[in-house]
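Shown here: the complex without one of its protein chains, the others still in place.
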């Protein structure tokens, strides 16, 4: 039986207590997207500023949520700054693939509706660094949506930022 | 346990095989009303011709149904011819009160929606004659609606005939 | 939670062991009017095997909790069990995306209303047409009348041949310009199996979608919605060994995704403010309120049971009982007994709608009850079909996995009693 220490690693609690890149950015130039966890009420707002070369110039995070959703967002914000949008997409795939170790379980639990298609592609082999600390979340399937909320919201922002 | 002979008295089968007053009447002067048993599909059509004094000049029965609904209609048609509308209403009350011996049971079975109000009034003390043969129906609660279908349709016709 | 793909004992050696099946159904041990019960009304609602009843008991006794993702152990277990049931149901009918395309409703009737009220309300208007068949159950008729009153489209009817098959003579004209064909896969009155695949191809060629009333089909024949090609399929748990209180709507994901929600409430939203709401993703979007959780677990067990028998074996068994019944009854009663619908057992399901000369179906069923033979009289919620058949009602006997030729013999004997009682 997985214990709380599998879920709440030190680094997660640190990011939860001291979230990086909290705040807002002016839109435009930044884009703003919102994500909801329909079940627990968590909300994430992503402000993403992408320069003309397709590189993330800045990112800010808003919203409220549990330690998992907030720390995931915080670590994500630190990880994507300065990356190109393609790299951001690859990192997202990599992260979500870590979260989807139990993909078949997930499917059986009706989570198959995440329709961004990332799960279908082979996991990108991008090193996850600190984000590895969230690996324990897969032992608590109910919390996977908490961990992926920021990333789905980021993907939306990336799509919008590169749409035109 | 009630047996079939409680339900299917000889006189009932006779009226079923040789229904009295089958047919139609011209409308006007007669009125025509239709009754449905929503559950088994039985249909009764009543043509009622009431003269200016409020006396039933003629009655005809149409429709299809089981031995209980058809014999009840046939006996009813024989019983009401020549009666005044008030006498017809009293006879109907008397018949329905015989059918409602188990009124509380009926109520518990959702039959309380018969909203003609007849059940609420004290049972009229009108002799039922041949119609007494239908008394056995109360032992078969599912069939009570078969027995009362023609009478509810008759009441509607009586209302229409005296409406203007 | 693994798929049960092995054949059960009951279907062990290719012959269907009805005695073993019967032993799994507690109700079949009871008597009625002093005789062993002969249950021939499965087309209305089937009986339930012990395994189904026990699965629901186990749910209530060990993991009962509301779903929608409570974090505590039993809430998670309840959620997982319900979602496992969803996937099981989807796989049983060949749904390409079981986790998102299977919607739990309260019965097939709600499923069919959902198609009308959500897809229909969003897509139909004056100048449009919906094509129905004269075989339909009220559940696939009344919702279209209700919507028509609001939206003013045309309803067209596929007529019937004298043996209650679809008459396709005019089908091209009927489908021309239609937006939807809504039809039953099998009539609950005559047992008629309709040519779903062929009609779906024609409907799609004409630009119409197809909504299948699979209520009488999924319980009795191996079903593959993808192979049939239909766009929606509706059925009820209680007719397939499962509990009351649960229906299923399957629909193609793109269609369901594009449709507006139906009932509003908890569980079907992404967000709600004082100004409005945003609906959730599939399948939650169509499941407002606390779902029939225990019932989905009962249906899961029912499907396990059916799959263990093997749907091909189930069908084969029913065809053989039906063939035996048609032969026996015809031999015994000749012209005196009419059996509506196709005369070829392989072209129909195990549903016999009967007319015995001189005996009204209601009276017939009453006499049969005295012999513990349970059949159903009435219009079977198909009054337009009754009108086409030229009757007010029929007496219907229907077969399922627990019926055998002894039941048919009991039926025949009781029919004989009824005939002599009413026509002495």
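Here the chain labels run A, B and C in written order, and each chain numbers its own residues starting at 1.
One rule holds for everything that comes next: a residue touches a chain if its C-beta (ideal position, glycine included) is under 8 Å from a C-beta of that chain, and two chains touch if they have at least 3 such contacts.
Only a predicted model underlies this, so the values are computations on that prediction, with no experimental measurement involved.
Residue C:288 is the one among C:87, C:288 or C:418 that touches the chain not shown.
Of the options A:3, A:28 or A:127, the residue whose C-beta touches the omitted chain is A:3.
Taking the complete complex into account, A:39 is the one of A:39, A:76 or A:157 that touches the chain left out.
Within the full complex, the residue among A:18, A:64 or A:162 touching the omitted chain is A:64.
Touch with the hidden chain on the side of chain C covers residues 26-27, 30, 32-33, 37, 41, 44-45, 47-48, 52-53, 56-57, 60-66, 69-75, 105-110, 112-113, 116, 134, 137-139, 141-143, 145-146, 157, 236, 238, 243-247, 261, 263-269, 271-274, 276-277, 288-295, 362, 365-366, 368-369, 372-378, 381, 383-384, 387. Chain B meets the missing chain through residues 36, 38-40, 107-115, 141-143, 145. Of the residues in chain A, those that touch the hidden partner chain are 1, 3-4, 7-8, 13, 39-43, 64-68, 70, 140, 143, 146.
Here, only the chains that are shown with their structure count from here on.
Once the centre of each chain is set as its mean CA position, chain A and chain B turn out to be 73 Å apart. Between chain B and chain C, the centres computed from C-alpha atoms are 37 Å apart. With centres defined as mean CA coordinates, chain C is found 44 Å away from chain A. Among all residues of chain C, none touch two or more other chains. In chain B, there is no position where the chain touches two or more neighbouring chains simultaneously.
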